[in-house]
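The other protein chains are all here in position, but one chain of the complex has been omitted.
Chain naming follows the written order as A and B, and within any one chain the residues start at number 1.
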Amino acid sequence: MVDTGRIADLLKARKPGFSLPQEFYVDDEMFAADMQAVFATDWLFACNVAEIKRPGDYITLEVGGDSIIVLRNRDGEVKAFFNTCRHRGSRICLNESGRVNRLVCPYHQWVYELDGKLINARQMPDGFDKSGYSLKPAAVEVICGMVYISLSDNPPSLDRYRAAVTPYIAPHQPDRTKVAFTSTIIEEANWKLVIENNRECYHCAGNHPELLVTLVEFALPDDSAATNVFKGLMDRSVARWDSYGLPHQPADGGIEFRCIRLPFNDGTVSFTMDGSPASNKLLGDFTEPDLGSVRMFRVPNNWNHFLADHIIHFRVLPLSANRTEVRTTWLVHEDAVEGVDYDVERLTEVWIATNDQDRILAENNHKGIRSKAYRPGPFAPSEFMLANFSEWYAGKLDDFVRPPSQRLVAAE
Amino acid sequence: MVDTGRIADLLKARKPGFSLPQEFYVDDEMFAADMQAVFATDWLFACNVAEIKRPGDYITLEVGGDSIIVLRNRDGEVKAFFNTCRHRGSRICLNESGRVNRLVCPYHQWVYELDGKLINARQMPDGFDKSGYSLKPAAVEVICGMVYISLSDNPPSLDRYRAAVTPYIAPHQPDRTKVAFTSTIIEEANWKLVIENNRECYHCAGNHPELLVTLVEFALPDDSAATNVFKGLMDRSVARWDSYGLPHQPADGGIEFRCIRLPFNDGTVSFTMDGSPASNKLLGDFTEPDLGSVRMFRVPNNWNHFLADHIIHFRVLPLSANRTEVRTTWLVHEDAVEGVDYDVERLTEVWIATNDQDRILAENNHKGIRSKAYRPGPFAPSEFMLANFSEWYAGKLDDFVRPPSQRLVAAE
Partner (left out) sequence: MVDTGRIADLLKARKPGFSLPQEFYVDDEMFAADMQAVFATDWLFACNVAEIKRPGDYITLEVGGDSIIVLRNRDGEVKAFFNTCRHRGSRICLNESGRVNRLVCPYHQWVYELDGKLINARQMPDGFDKSGYSLKPAAVEVICGMVYISLSDNPPSLDRYRAAVTPYIAPHQPDRTKVAFTSTIIEEANWKLVIENNRECYHCAGNHPELLVTLVEFALPDDSAATNVFKGLMDRSVARWDSYGLPHQPADGGIEFRCIRLPFNDGTVSFTMDGSPASNKLLGDFTEPDLGSVRMFRVPNNWNHFLADHIIHFRVLPLSANRTEVRTTWLVHEDAVEGVDYDVERLTEVWIATNDQDRILAENNHKGIRSKAYRPGPFAPSEFMLANFSEWYAGKLDDFVRPPSQRLVAAE
């Protein structure tokens, strides 16, 4: 139902360095194209392995019309399946998370092993060949405990990403954490506006008082607008990080991903209202609470902060052209004890406030773009990551609208 | 707005014996086709005459965008009209049921007789010819008190159906009942999933504890999976029914309808939590409370149970591709006294629970089918009635998408 010729024309009308033409943000057909061109082809951040610690633990997530089950199988491996019974199509797992011995469809009790094989289908005739009715698998990659899935039968390689980011995030040992809290909010805005909102801190000064207690607004060490205060802070931080052997220079992620370590404001070490640590039990083998944070983003749906004392994953899933789910997961050391080592309210209040402020910004952005007075506007220098995101997105769409014979190999 | 070529292609892709391709369940265009090909051409169960006992009593029901008034006129006949004033189109009857002397449009008080004739239109000029502005009638057939309507100007014959089912249901005297209770629920599922859910008891064991106190799970006396317990029960039941002269063999309904008498579980006689009678005042001339139940279904929107002590009609009306209204009506003898002969909660609790369980099953079925991993799956032998329903449905669609010159005469 997608008119690829129309999309190709709109792509031609796009001006690099400017926000996208209106249709990309508000049009139902364009949303369908996004789901096919982006969300059905690329890798999507799903969860942390801490959410599925034991065999049989599962979570589900919705990607457009698809529900995906991500689980740990009996061998301890992470697997993913489309949550659709091969009998008459019922959803199998009805909850957002849970634990099962086997996957049993609630409709007629067809039973699947944790590897997706159909092992029992009562009342089916003798000649019924169960081997033809396994659950459809989805591709899975795990990077330092972060689970990525792909709905594509032929997903692109994640090798370059894995190699680049592992040195930054492995010391924080994301795979040895536990979930302290999760929050799911719905934003009445296109998913690209949610991502764009996250890709710049140009809006921070006017909107995020809690966050700016600790977060520095500069995205790069050599930001041309950087103040002397920031430069001094950066120099001192780099010296310490180098002494610990922690990487911090921007990774070479191009338009696909970003990974960098940046300091917190002087005198603060964590995303709390006063900048003091949120958890006394530090991650990994850290003994020093002031490590700044590794800021890691990957298209199309995930950004993260890795601190000395906790990790935050953000997961974005589009629901429709004008609705997007944002799930935030706060992780602490797997041995940290709630009420002793950390307090959930202290740990979460800064980003709960920030997420809600961002929701309102994205929603008003979406509303304003619906106007026929909307014209794509120019990015400020501090919005350089939005230019990257637009390039990447346009490339995905461009590939999608080409005749198959002319398609590029999926970018990396 | 319906692309009949696309539907024809999808019909070709359909595999008999398997659930339908995804589009038939979730697509808005296919829903529009269903409304035209099925709900605008066939007979639809509307209500029992007990709901419109006296002249001027009416009910309304919604079939897609159409509201239909079903009423009893001054001669005691059942008539149906489109609920749209011929002046500027306002709805006339605003309630689900009521009693009127004449049909008066609330907007400008145009007055229609109970036979649909416009008899007063104040302020219209002298030359205004009221005879050209009668309400548009809808076709009506009454079978043993069950009212069927058709929105078609040329509906198919119901003669074969009437002749076949009357011997089964007439002894229960559905036309000498009163309404004990009605329940209307909305299911977030395609109407065909609601019907399919009803057409098999493969799902009963895992989902309907209240119902299975009394309901036997076998759909036919000669079910190849039937247990010896069931066979013994069946033999004893048949001997008794034969002695009363009550028909019980499956009627020859083909893919259009089903009518059969089946026993309740041994020791139980009615749909109550303990299997004892729900009403002490038996229907018709019955003196024996243990008559099993006549299970009667007719495409596209009605199934029923006729017991010795009460009758249940189920009416299905599609609201959109993913929303369906299910109305259940419990009828007892017209002289039964609430609180004396029957208790509403006892009478209704089994099917209220069962309907809600079925709603959840249909909704999860619908959700799972939205996935691109959905593939039409094979029916179990116990799902033979779904195969029938699919054949019938495909036939209706097939007829709809042919050029008019090639259309078959409507089935029957």
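The rule we apply is simple: a contact is a pair of C-beta atoms (placed from the backbone, for glycine too) under 8 Å apart; a residue touches a chain by one contact, two chains touch by 3 or more.
Given the structure is predicted, the values throughout are model-derived calculations rather than measurements.
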item	value
Residue among B:124, B:238, B:255 or B:394 that touches the chain left out of view	B:124
Candidates A:74, A:122, A:370 or A:402 - the one touching the absent chain	A:370
Interface with the undisplayed chain - residues on chain A	19, 26, 196, 202-203, 205-207, 225, 361, 364-365, 367-375, 377-378, 380-382
Chain not shown, touching residues in chain B	40, 65-67, 82-92, 94, 106-109, 121, 123-125, 128, 133, 135-136, 151
